[in-house]
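We show some of the complex, not the whole, and keep each chain where it was.
Letters A, B, C and D mark the chains in the order given here, with residues in each chain numbered from 1 onward.
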Amino acid sequence: MNVKPLGNRLLIKPVKEEKKTEGGIVLPDSAKEKPQKAEIIEIGKLEEDFDLKVGDKVIFSKYAGTEIKIDDVEYIIIDVDDVLAKIEE
Amino acid sequence: MNVKPLGNRLLIKPVKEEKKTEGGIVLPDSAKEKPQKAEIIEIGKLEEDFDLKVGDKVIFSKYAGTEIKIDDVEYIIIDVDDVLAKIEE
Amino acid sequence: MNVKPLGNRLLIKPVKEEKKTEGGIVLPDSAKEKPQKAEIIEIGKLEEDFDLKVGDKVIFSKYAGTEIKIDDVEYIIIDVDDVLAKIEE
Amino acid sequence: MNVKPLGNRLLIKPVKEEKKTEGGIVLPDSAKEKPQKAEIIEIGKLEEDFDLKVGDKVIFSKYAGTEIKIDDVEYIIIDVDDVLAKIEE
């Protein structure tokens, strides 16, 4: 079973934040617009070309999007404009 | 008798949420923008191509749309932009 | 004497709601955006093609539009974008 | 001396409301957006074709426009988009 985001949206799976993440990215709680790491699971029919694909790691604003749970795992449906950056390894 | 949504709207029938839905999707009450499952009953004259048809299951934001009752069954008239995702089985 | 709506507006005559309307549509008071049934009396110069004609029954949001009375009958002048659906019998 | 409305505006002269106006139109005080009858005195350079001419009777929202007095008679300068309907006799 799949959840296919509509329009300009993505389905992402948040990555739990550790005190010090591998790769050295820490997203502070004190930040105004709390950023979080996530992995892209599904991509809607984006209007613009955003150079994003399933499996990419992204940074998004914690206050954006709508949470859903599939088989007890937490996911977020988010507008692609609320995705701030892509993490390239 | 039919209710035909006007413009960019859909007529959807909410699916009652169980503690654990079949298929494993749980839509938490704690979510900011409460998401819900529904089935598409009628489709208006959508401006864009959204790849949606009557009978599709969708996830929508609980706070969006207008409730109506037809023969004691609850329906919602909702803007297609407030439909977050399609559930593909 | 006629009242001809200007621009994107319609003149509609609300249909009194019964506990259980014929056809089975009940528009609950508890709904956020109170929907009501009405009949279209006059149509302005609509910008888009809405597939609406005089005599059509529609569902509209109770909080939209401006009430007027003609010969003691209540009418509403409403923007066509606030008409949610057409009832087809 | 003339007052020529600029842009998308009209100069209108409100028609005093009687309990029961001739023609049977009553504009209730209880209405959210208080509608009133008026006669068109001058027309600005309207961007769209609105099928309105000097002398037409219109219904407008009481809370729209700016009041001025010319020779002790009250007039209103109003945006054409705040004119709800034309009364055709």
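Keep this in mind: a contact is a pair of C-beta atoms (placed from the backbone, for glycine too) under 8 Å apart; a residue touches a chain by one contact, two chains touch by 3 or more.
In this text the structure is predicted, and so the values were computed from the model without any measurement.
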Whole-complex copies, counting every chain including the 4 in place: 7
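Following the convention adopted for this analysis, only the chains that are shown with their structure count from here on.
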Chains touching both subunit C and subunit D, listed by label: none
Chain of greatest Cα-centre distance to subunit B: D
Intercentroid distance (Cα basis), subunit C paired with subunit B, Å: 24
Inter-chain centre distance, subunit B versus subunit D - centres from mean C-alpha coordinates, in Å: 42
Residue numbers of subunit D (touch at least two other chains): none
Pairwise touch network: line, ring, star, complete, or other: line
Subunit B to subunit A touching residues, read off their complex: 23-28, 30-33, 35, 48, 50-52, 58-59, 61, 80-81, 83-89
Subunit C residues within the subunit D interface of the complex: 1-7, 9, 11, 44-45, 63, 66-72, 77
